[in-house]
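Before I ask anything, let me first share the structure, which is written out below as structure tokens.
What follows is part of the complex, with its chains left where they were.
Chain nomenclature is as follows: A and B, assigned in order of appearance, with residue numbering initiated at 1 for each chain independently.
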Amino acid sequence: MPVSLASLAIQLGAELDLGSAEDDQGICDVAALEQAGPTDLTYLDGDKYLSRLDSCRAGGVLVNRELAAKARQHFPGPLLVVPQAQEAFILAMVTLRPPARRPHLGVSPHAVVAPSARIGGATNVHPLACIGERVIIGEHCDIHSGVVIGDDCVIGDGVTIYPNAVLYPGMQIGSRVIIHAAAVIGADGFGYRFHNGAYLKIPHTGTVRIEEDVEIGAGTTIDRGMVGATVIGKGTKIDNQVMIGHNCQIGRHNAFASQVGFAGSTVTEDYVRCGGQAGVSDHLRLGKGCTLGPKAGVHVDVPPGEKFHGMPAGPDKEQIRIHLHVQRLPELRKELQALVQRVALLERQLAAETGTGPSAAAA
Amino acid sequence: MPVSLASLAIQLGAELDLGSAEDDQGICDVAALEQAGPTDLTYLDGDKYLSRLDSCRAGGVLVNRELAAKARQHFPGPLLVVPQAQEAFILAMVTLRPPARRPHLGVSPHAVVAPSARIGGATNVHPLACIGERVIIGEHCDIHSGVVIGDDCVIGDGVTIYPNAVLYPGMQIGSRVIIHAAAVIGADGFGYRFHNGAYLKIPHTGTVRIEEDVEIGAGTTIDRGMVGATVIGKGTKIDNQVMIGHNCQIGRHNAFASQVGFAGSTVTEDYVRCGGQAGVSDHLRLGKGCTLGPKAGVHVDVPPGEKFHGMPAGPDKEQIRIHLHVQRLPELRKELQALVQRVALLERQLAAETGTGPSAAAA
């Protein structure tokens, strides 16, 4: 059952311009610009995609106010003009694809829950989840199938843990945290003493503390501290397959893209961002609001607000300057060779002038 | 019970040359060249391994026709001469180690299958697998222990999903797909809006569509699209611990080695190959048949057929040229220093000639 463009416009605070459309045919779903059909709403994500509107078949396009006039030149159909198109699109998505209401499962009879565990109200423990002794779980949580929660873990309210994620014993998880499938929280840190030709394991008796509103990607691993806690600060978002080593202290509102790795005991302040596959050595400090480029390899502290990239990583400006010099190396070599010839000519001319042979230096 | 070399030769279409062997002692198993013993068949994988035949103890060696004469100089025992030794070896492996017949388990009483799920004939659902509401699974599939399949997934025929792999709700899996252990299909894409100093989650209501004959490695993660589908094209092979970001459109018959990462919305055409640990930024296009070297870091579109490597990645030829220039930098600096001395000498000579002091430029 379609929603009329008019009512959608009211809901999204949009100005509706039907354009060449004869009447309001309504919208059934949302779609990306290239995939959208006549019953789909889409949005224009900035002016660099304007030309893609030429072949757009959507039933309606959300556009930022400042792009509306330009968009009209590329698309004759209904435009919904808003201050922020992506934001309005997300709102429309929630309207048109209402999230499934959380089921009221309670504790599945196919889950295995230790008798001493305490599970909050309106929390679902799905089939084949396994919950250890003395675990405390808050209200309105979803503990999905195959999740294993070790003894003595404490979990806040509104937490979602997706299938097959693992919490070792004693983890502390704040409210509204989301942990994706197959993530592992609390494995032993990678610490050994080398003795008589063999590595002896250093016991890890610390924990991991994840503060509220953190999201942790699928397959990500966060190791427990040796004696203290590895900490992930409030609001920090971590993508898939990221590695956080033992005793790291990750600040608040950090964002780490996929396959990033942190060795042990590194500290990040708030608002640090890392591009994919970046790596950070141990015992470093990344300053507030600094940014690491994709694949950056960081061996030194990064000052607040600084942007680093490269391997070994350095400030963007320096790295770009060096990179340009490297790209121009073939040209530099040619210039040097030309100069060698000019000097050789000068040497011959001067020798002729003074009546002497070639100077020793030219040999 | 050994198979005679003669019957193996007939089966493999090989020409048997017993060499110094007095009679056909038969073969029990296959093995790599270095490990093979007197009852093992092995193969020579190209001429660069010829010298390893000197110490080979195998009961028979498969060789390519064009290497047979050379191989005889290094190995006195039975040779089986074929057009393509590796292919024949694989055939022999299947003969000598017949794959275990798939058991007829049906749906294990220890699995948890939602009442509304539909499971095809001759499909096994192993103990402790968990299958959600309205899931449709085709015929001749193996859903191994610990696999979690979310609500509304649709799975074709002949699909194998190894232990502890996870499919989020609504995934679409084509026939003959193989998904290895602990892989995660359909976690939320890494998308947030930054608002009032915090990251707000962008809901992901899209899906992942995996076409037929795809293989996905252990621990690999493929995120769902924001509204549309992340797509893996027919016949594409993905190794372990690869990350495919939300809304990527991966073409057909691609091959990605381990630990490769794709950020969101990148498109690859058919026959793209990536070496291990390569990383590709978002919203790019990799042309048909292009190749990325190991650890390549790609920030730009790659034209069809092109080979890129390096970080930032560029065409192989350019990268090699630049790399050679970099390697010769110490030498270049020496040349420059020598030239500085020659120029200084010229300046002194000219000054002496003209009776003036050193020129200002030489200061």
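Quick note on the criterion: a residue touches a chain if its C-beta (ideal position, glycine included) is under 8 Å from a C-beta of that chain, and two chains touch if they have at least 3 such contacts.
These numbers come from a predicted model, not from an experiment.
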Can you report how many copies the full complex contains, not just the 2 shown in place?
3
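Just so we're on the same page, only the chains that are shown with their structure count from here on.
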Only C-alpha atoms count here: how many degrees separate chain A from chain B in terms of the superposing rotation, rounded to the nearest 5?
120
Could you tell me the distance, in whole angstrom, between the mean C-alpha positions of chain A and chain B?
24
What does chain B use to touch chain A in their complex?
112, 128, 130, 146, 148, 150, 164, 166, 168, 182, 184, 187-188, 190, 192-193, 197-199, 201-203, 205, 219, 221, 223, 225-228, 241, 243, 245, 247, 259, 261, 263, 277, 279, 281, 297, 299, 311-312, 321-322, 325-326, 329, 332, 335-336, 339, 341-343, 345-346, 349-350, 353
Quick check on the complex: what are the chain A residues that touch chain B?
30-32, 35, 86-87, 90, 93-94, 97, 99, 110, 126-128, 144-146, 162-164, 178, 180-182, 213, 215, 217-219, 235, 237, 239-241, 253, 255, 257-259, 276-277, 294-295, 311, 323, 326-327, 329-330, 332-333, 336, 339-340, 343, 346-347, 350, 353-354, 359, 361-362
